[in-house]
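One structure is given below, represented as structure tokens, and several questions about it will come after.
All protein chains but one are shown in place.
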Amino acid sequence: MSSEAGTLTTERGAGRGGPRSGRGAGTGQVPRRRRTGRPEPGRVVGRVLVWSFVAFNVLIFLFLITSSVKSTPDIFDAPWGLPTSLHLENWSNAWNESGFARATVNTVALAVAGSVSTLVVSAPAAYVLSRVRHRSAGPLSLFFALGLGIPAQVTVIPLFEMMSNVGLVNSLFGLYVLYTATHVPFTVFLLTGFMRSLPGEIEEAAAIDGASALRSFAQVMLPLARSGLVTVLILNAISMWNETLLGIVFLQSVDKYTLSLAVLNFLSSMQFSGADYGGLFAGVCILVLPMLLLYVWLGRRIVEGITLGAGK
Amino acid sequence: MALAALSGTATRRRDHAGGMSAFERSRRRLYLPFVVPALLLHLVFVIGPTAAALWISFHRWDGVSPMEWTGLDNYTALLEDSTFRTALVNTLVILVVAGLAIFVISFVLTMIVRELRWKSFVRSVLFFPHIVSAIVLSIVWGFIFQHNGVVNTILDRLFGAEPIPWLNADNLFVMILIGTVWLSTGLYVTIIMAGVDRIPQYFYDDAQLAGASAFQRLRHVTLPLSWDVISVAAIFWTISSLKIFEFIYAFGGTTNDLPPPGVWNSALFVYGESFGGRSPSYLFGYASASAILMLGLFAFLVVGLRRLMRRDPIEF
């Protein structure tokens, strides 16, 4: 199938843009634009903006990392200074005593299973909603979109009643079902928009080859939409990774807690017991780093997905 | 001229399929089996509980005792509740002001970043705040902007300036707006860049040959060809701005207290009237009514926005 897509691309490229469009497939790089010679002042301003934005975020990141190896008084005396002595025990404390180890396992399982299941359920729906000219497709898309606007604070009590009736309270499986279901509207919504703007010709070509719609979906559409799928997968994984309200209400046993609950617990014990900011930031790093790595790793895939998958 | 012709060839490909081919029919047969699972989950876990919330909104209810039917009382009380009006205004300000800022900045960043050598690194870094739980970000925001925070310290060192009360009651909401823009921009850069990156390079090359300036390229190539993604992103922002919660919530401190009602948005109002606070109010009927009102308003806005942004889908 990939060869088919490849041929199509070349044909298209040759037919329209000439040789220039055959840009180095597989390099994973967008070629640099050629400059027209005269410098554009807007571009300079823009670059300054970009790099100061980047610098700010890097600073915040460094702040989190350095704070995680500082003592709490150190953090308050010189929040932006380097640590005077290394407090690596913040990490081991958070990991061992505050149940972050267990919480990490729970959270990884939830986020992976939840984001994948959401995709499995939503991608087909998005495909037919964007491709089939059915009278209900438009209203249904809107119907999914509206689901996005419902804050969990409103639905949490009815949800709890529903889930407790089927015995899925205080259960990671129950939370997995909830995470999957509550992320469906967003996923369908985003993917519908994404698939709608994917080229139709390739699918048509597959149809001419006699492929069924199911095959065309699996072998043409999904690879084509890969960047969108990966993007939404990451966004969902992040959102599930950080979710708190449903976790607070639905999880009662501490050994089922997720990372964000563990961090929140750390925070709220500041009242009465005093702050352990060093431990807090160590916990925050444990919470953040896996997602960061995932993004750095898969973020590159998105680019590849665009250049290879779409074949443009 | 060349541009117009170009985009002309790019549109309306689908019509070539014509009529109802065998393929189209087989795709139609997929419609129900493909839609139903997602629809079921949506109905059971999102729409159902929302319908229940609508029902609850006509009652006075503490979450546990039997519900007491009060008809529209919650709604009329809301309209007179100045805290709710503030929350409503704040929500709309976040939607419009922060939204405009996010989209303008994201677009500028997208155009700049995609030409950088460090593109993928830069994009990861811009996206970074979105990964970190907003509660943590708001703690960090505190370290930066509080009275003896880093900004005031720098200002003092450089200019000997008096500390500026960034986080006092008058300025807090503006700081929340700025913080929201900061932590959302990375996400929209990613989404918009995904859309812009799909635009074939030859459009730009041709535009360049035709002597189009950067602005003209933006106006005649980038914007129309990524319009789908932009309109999706705009609707997505509209809806998710309604739900912004943690970043504002964490300005109430970490002791279970809520932030001052002057900075509440609708999500905080819902929380504040139900579970929130050192001594929660547990007014579930009232909270549900406020959420239903906001949902209605935003449904209206989303439908309007879709009308406004509707273009023929452009395939290329």
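Some points to look at:
Each chain gets a letter, A and B, in the order it is written, and its residues are counted from 1.
As a working rule, a residue touches a chain if its C-beta (ideal position, glycine included) is under 8 Å from a C-beta of that chain, and two chains touch if they have at least 3 such contacts.
Convention: contacts and distances are computed from a predicted model.
The chain that is not shown carries the UniProt protein name "Extracellular solute-binding protein", picked from "Spore cortex-lytic enzyme", "Transketolase C-terminal domain-containing protein", "Cytochrome c-type biogenesis protein CycK" or "Extracellular solute-binding protein".
Within the whole complex, the absent chain has one touching residue among B:137, B:176 or B:258, and that is B:258.
In the complete assembly, the contact with the undisplayed chain comes from B:272, out of B:99, B:224 or B:272. Of the candidate positions A:54, A:249 or A:282, contact with the hidden chain is made by A:249. Contact residues of chain A toward the unshown chain are 72-73, 76, 97-99, 135-136, 138-140, 142-143, 156-157, 160-162, 164-167, 169-170, 248-250, 252-254, 264-266, 268-275.
Across the interface with the omitted chain, chain B contributes residues 43-44, 47-48, 51-52, 62-65, 70, 73, 77, 80-83, 139, 142-143, 146-148, 163, 165-169, 171, 251-262, 272-273, 275, 277-283.
Everything that follows uses one rule, which is that only the chains that are shown with their structure count from here on.
If you average the Cα atoms of chain A and of chain B, the two centres end up 15 Å apart. On the chain A side of its complex with chain B, the touching residues are 13, 16-18, 20-21, 23, 30-34, 36, 40, 42-43, 46-47, 49-50, 53-54, 56-58, 60-61, 63-64, 79-80, 121-122, 124-125, 127-129, 131-132, 134, 140, 142-151, 153-159, 162, 177-178, 180-182, 184-186, 188-190, 193-194, 196-201, 204, 207, 211-214, 216-217, 227-228, 231, 235, 238, 242, 244, 260, 263-264, 267-268, 270-271, 284, 287-288, 291-292, 295-296, 299-300, 302-303, 306, 310, 312.
Against chain A, in their complex, chain B makes its touches with residues 9, 13-14, 16-17, 21-23, 26-31, 33-35, 37-39, 41-42, 44-50, 52-53, 56, 63, 105, 108-109, 111-117, 119-120, 122-137, 140, 143, 149-150, 182, 185-187, 190-191, 194-195, 197-198, 200-206, 208, 214, 228-229, 231-232, 235-236, 239-240, 242-243, 245-246, 254-256, 266-267, 270-271, 274-275, 284, 287-288, 291-292, 294-295, 298-299, 302-303, 306, 313-316.
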